[in-house]
Structure formats: C-alpha cells, structure tokens
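Shown here: the complex without one of its protein chains, the others still in place.
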Amino acid sequence: MGLDQLSLLQQLMITLSAMALFTSFALLEQARLVAAIHAFAWQGVLVAMVTAVVAASGGLEHLFFSAALTLGLKALLIPWMLHWLVRSLELDRHKEPLRHPALVIMAGVALVIFSYWLVLPMVEEELMFTRNIVAVSLAMVLIGLLMMVVRQQAVTQVLGFMSMENGLFLAAVSATGGMPLVVELGVAFDVLVAMVLFGVFFFQIRESIDSLDVDRMNRLTERTDEE
Amino acid sequence: MMALLFTVFAPLAGALVLAVLTPLRIAGWFNIAISALNFAASLALARAVATDGVVAGMSFRVDDFNVYLLVLTAFVSLTTAIFSRPYMGYVRESGRTTDRGMRLYHTMFQLFMFTMMLALSTDNLGVLWVAVEGATLATVLLVSLYRTPEAIEAAWKYFILCGVGIALALFGTVLLYFAAQHVLEDPTKGLTWSALYGVAGQLPPSVMGLAFVFLLVGYGTKVGLVPMHQWLPDAHSEGPTPMSAVLSGLLLNVALYAVVRLKMLVDGSLAGTELPHMAGYLLMGFGLVSFLVAGLFLHRQRDIKRMFSYSSIEHMGLMTFAFGLGGPLATFGALLHMLVHSLTKSAIFVTVGHATHIAGTQSIDHIRGLIRTQPAVGWGLLLGVAAIAGFPPFGVFTSEFLLLTATMQTQPWFTVPLLVGLAVAFAGLFRHLQPMVYGSVPEGQEPVQANMLPVLIHLGLVLWLGLSIPEFLSHWLNRATELIVGVGLL
Partner (left out) sequence: MSLSSWGVALLQALLYLALAPLLAGWVRKVKARLQNRRGASLLQPYRDLYKLFGKEARMAHTASPLFRAAPYIVFTATWLAASAIPFIATGLPTAAVADVIVIAGLLALARFFLALAGMDVGTAFGGMGASREMFVSALAEPAMLMAVFTLAMTAHSTNLSSMVDYQLLHSDILRPSYMFALTGLVLVALAETGRIPVDNPGTHLELTMIHEAMILEYSGRHLALMEWAAQLKLLLYGVLLVNVFFPWGMAQGIHPGALTIGLLVVMTKLLLLGAVLAASETALAKMRLFRVPAMLNLALLLALLGLLSYVILEV
C-alpha cells in the first residue's frame, strides 16, 4: 500500500499530519514561552488544514465547519488568550530550558514508535493510511502528555494539555471523518471553558505561591501528614 | 419524556438563576427548592421507567440501570443542599470565602448536578464524555474556593490529572466510533450506545480492546482507581464539605457507570475471541489494587476528610472489582453497594462538616470528645463509620457479603485479599475514630447549630436496606442486573 496508490489529497493529508507531529516536537523542546505558543498555533493551523483536506476528499460538508471551528479556536482564540495571559503575568521573556533535552527528545521518538506499535493490529486493509494517521495522532497525544510531565511551568503544562486535544481532534478527523457535530461542538466548548478556567487558575496560583512553577506547589503530600 | 427533560434541565435553569441571584439567604433556599423539584421529577421518571421499561428519545435513554442512579443522585443532592444552606452560611460568616464565592458555589453546585444528570441519562457516548468533563470543570473552581495554597494546589492537581485522564478517554471514544464505522448501517450513529449494543458482537475486537484500555484509564481516573487516584484525596479534602459529599458520593458513581456501560459493549465484542473476559480482568485488577492500597493508606492519614476520601477510593475499588467479576450475584452486590455507599459516604461527610465546625480544625489529632460535646454529631459519626466499615445490620454489610459470596463461587483465591483488605480498612477507620469520638474534650469546645436530619435519613435508609430490602428496590436492582449481565439474580 505505497504512497503512489493514494490520491494527491490523501498524500497532502499525510504530509500535513507529519508536519503536525513535527510541531509537537517543536512544542516539546521550545524554551521560550512566546515561541511555544506560536508553535501551538501552527499546530492548530495544520490540524485545521488536515480537516479541510479530509472534507474536500470525502465531500463531507460539516467537516468544513469543524475545520473553521478548529482554526478559529485552536489557532486564533486560544493562542490569543494565552498571549494575553502571558503579558498580564509578565512572562514575555520567560525562558524555561529543558533539563535533559536529548533524553526528552528520545523519549518523544520512543513514544512515536510505541504508538505505531499499539495501533498496528488495527488492520483495515483499504484504509491503512488512515490507521497510520491515527498512529501519528496518538503520538501527538502522548507527546503532549510527555510535555506536561517534563515541564514545570504552568503555562507550558497547559500548552501540553491543549496539544493533546489537537492530537485527539486529528485522530477523530482522520480515522472517522469527524465525529457528529453535536459532540464536536461539545468538545470545543469544553476546551474553551477549560482554557478560561486555566487562565483564572494562573492568577490564583501566582497569588498563592508568587510564581508559576508548579513544582513549588507541594504542600499536599503524604509526608506532610506526619506533624 | 417530560419527566426526563425536567430531571436533566431543571438544574441548568437553576444554575442560570443562581448566577444572578445575589442575596445569600435566598440562594441557599432556592438551591434546596431546585434540588427538591429535581428529585420529584426523577421519581416521576422512575415511575415511567417502571411501567414502560425504557424511556428514550432525543438521544436520551433511561433504562433500569441508570434510572436508579438518577434518583439516587437527585436525592443525595437534595439532602446535601439542605445541609449546605446553614453550613455555607457559617463558612461565609467565618470569612473563609466572599459573597462572590458563595454565588459561584451555588451556581456551580447546580451546574454540577446538571452535568451529572446529563451524563447519566444520555444515549450518546460523546455527550457522556462532554458531560463528565463538564462535571470536572464545574467543580474545579469550587475545590479552590477557600483560596488557601493547599486548596489551589489541590484544584490544580484535580484539573490537570482529571483533564489528562479525560483526554485519554476521548481517544478511547474516538476509537470506539472508528470501530463502529464499518459495522453500522448508519455510521453517524456510531456513538449511540443503544445502536452499538445491538451490534456489539460485530465490532472488531482488536480496536475495541485498545479502546477499552484507554476508556478504562480515562474514566478510571475519575473513579479514583489506583494509580490514577492522586487527585482524589486532595480534591475531596480541600473543598467545602458539601462539595466533598457530592464528589465522593455521586461523581465517582457516574464515572463508574460510564465504565460499566462501556464494559457491556466490549464484552459483546470480545465474546468470540481468546480473551473474552479481558475487560473483566482489567476491572478486577484495578479494583483490587485500589482496594488494598487505599486500605493501607487509610492508616497514615492525619486529616479527617482525607481519611474518608481514601475510604471512598477503597469502596470504589471494591465496586470495580465486583463489576469486573461479572455474574448476577456480584453485579447485584455492586449495584446495591453503589447505592448504600453513596448514602453512607455523603452522610459521613455531612457529619464531618459538623465535627470540624465543632473542633475548628480538620486534623484528626485535634478533634476530640465529640460524643460528649454534641452527642448527635458523635453518634452520627460513630454509626456512619460503623456503616461504611461494613458492620451488620447496615446495608454495606449486605453488599459486601454478596460480593464475597460471589468471589468464593467464581474466584475463591481472591477472597483472601478481600477479607484482609476489609479488616485493614476497618482497623484504620476505627483506630482514628475512637479518640475523635470518645477522647477527652478539649477546652472551650461548644456544640453548634447542626441539622442532623439528612444524616438521620441517610443512615436510616442504609439500615433499612441492610435489614430488609424492599420489594420494589430488589426488583429494580434485579432488572438492572439483567440488563448488565443478561441474567437476573432473583
């Protein structure tokens, strides 16, 4: 099932998903906060483009709406909100270098291989390229998870969470041609509300511990129970 | 149908009103009124289901399994609303929160109820996901209501861990939809539970197996299964006490309900493969580990609400184990356990609210002599802990006994860790309880204005269920068991 048997639109889908995976890695490794937000915005653009290509190749009109929704929400609104938060929290020039960048990148690559292995048994002969894009989107989800684990700053953890949602959306679009519109609207609404709540939280956290380094929030551990 | 719509959407309407209603006293009473209305509607719905079998329509579906959960949720929310009115008044007076915080609390309380009702009554698995995530979002700001560093930390942990878990559950849902695409005639119905249940045998097992793992990890995070339980003790102990009551008593049930619904689909799909009980084994594994680990952690706790939240994890683990075991006896026991655990745990948290009010602290070491200061609270706590620890004649004993019998019949070796775990948890609870209730009274401890009516009702119900389960309830549970495993107990 080589690449030459797929139509141009399907090849475009594959290329765009590969580029989205690259933005996942870029997000993972980026030390500067503002650049990370830009990488996330680009990820949103790429996912929206994949949706549009799927809509065009399958003739599914409601997916064009989903593509527009993703573009508006993930590529414009949420990055804008994050920018606003970063400016209000005075974190414009904040840099948070990874402690072990090589190890983290290797872990990311291992996660890509792992997700491919996980998805392998789902054989659908005529839709193998779809299954492969599902592997890529699962990798994006897991890399988002990795990002939340290795980062200590609250804003970058939120970026990791949002990039997980991007991966999930890509999985839904590529594997199934989009979930029912009601569900997609619900998910988009949930993501938006989550973003708003995150914003509220940033201010609360900064008020309480005077920084956004979540590693410093460690009063509630089992050890503190022994007074 | 009207009853169904009322049950689901009344809390939403209430939330919208409460968002703008400023006087605190009226808000408290309004909260109770909406919850009472909700409860009445749920009873009407239960009658409709009892006569018609299933109430469905507009992608809602209420059958025997979720109708009793709907009634239970509405009931516990009513009693908690009754408790919360004076309690939150005291919280407001002591300055732990502001007027805006109180408005937020009441609005989110009803919004939370709305999301839980929606999750329990919907037929669409995607809407189920949205509702469960919505429940997390609604309660997150409430956990951090008191704005202490610990509360904010607890809320952040809750948000992040549950958010991540839920995202994995969404991936599982997507895989499920993917699996349904080529099996159903109308692929857009790929997320409708009833349609999927009809063709469960044809769904590809490899996809379903992978999907179930993601769904179990995802929704299991919200159930509080070890090792995804890290958020639970913090979130349940740092929020206001009425919030702990509903989180422990109700949200965990909703998440477990989601898991069991999905298990029904996966069992149908895996029936023809080499590992037909994979879903069951996974549930048993997670359940048993949660049960044992929580029982051990119970001993180390120094905060009373944390202790009881570990007890919640323990009981949810037990229920998960029971659902994993399968078979009519274990399932009946699990359903009964969901019921009595909800009632008992919320009663305990209400009593704990009063106890912390009396002692002025949540630390176990500093709560003493409750029975001498205010006998009602002391006795309430004592009986509540006795109930949750599984003393006969309380209902928890009945359900645990049913579970142990089922285990001995099907997997006899598991009886040993179950009994050991039960003993360990029992010891832990009473070890902490004894000085709190009977110890010497510290200086200046005064009784407080405490409405023990909700506790009385709950414990009374649990006692009644332990002594003799009424006919209609046992038939109700039996029909639910039939729905889940295909064969009833009675």
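Letters are used for the chains, namely A and B, taken in the order the chains are written, and counting of residues starts over at 1 for each.
One rule holds in what follows: a residue touches a chain if its C-beta (ideal position, glycine included) is under 8 Å from a C-beta of that chain, and two chains touch if they have at least 3 such contacts.
A quick note: this is a predicted structure, and the numbers were derived from the prediction, not measured.
K.L.:
Can you pull out the displayed chains that the omitted chain is in contact with?
P.N.:
Spelled out, the missing chain touches these shown chains: A.
K.L.:
In the full complex, which of A:57, A:132 or A:204 touches the chain missing from this view?
P.N.:
Answer from the full complex: A:132 touches the omitted chain.
K.L.:
If I consider the whole complex, including the chain that's not displayed, which of A:11, A:57, A:152 or A:204 touches that chain?
P.N.:
Going through A:11, A:57, A:152 or A:204 one by one, A:11 is the residue touching the chain not shown.
K.L.:
Could you please point out the subunit A residues that touch the chain left off the display?
P.N.:
1-4, 8, 11-12, 14-15, 17-19, 21-22, 25, 101-102, 105, 109, 112-113, 116, 129, 132-133, 135-136
We take it that only the chains that are shown with their structure count from here on.
K.L.:
From the C-alpha centre of subunit A to that of subunit B, how far is it in Å?
P.N.:
31
K.L.:
Where on subunit A does subunit B make contact in their complex?
P.N.:
Interface residues on subunit A, with respect to subunit B: 118-119, 121-124, 134, 138, 141, 145, 148, 154, 157, 161, 164-165, 168, 171-172, 175-177, 179-180, 182-183, 186-187, 189-190, 193-194, 197-198, 200-201, 204-205, 207-209, 214, 217-220, 222, 225-227.
K.L.:
Spell out the residues on subunit B that touch subunit A in their complex, using ranges where they run on.
P.N.:
By the definition above, subunit B touches subunit A via 124, 126-127, 129-130, 133-134, 137, 140-141, 144, 147-150, 152-157, 159-160, 163-164, 167-168, 170-171, 174-175, 177-178, 181-182, 188, 190-191, 204, 206-207, 210, 234, 238, 297, 300-303, 306, 363, 365.
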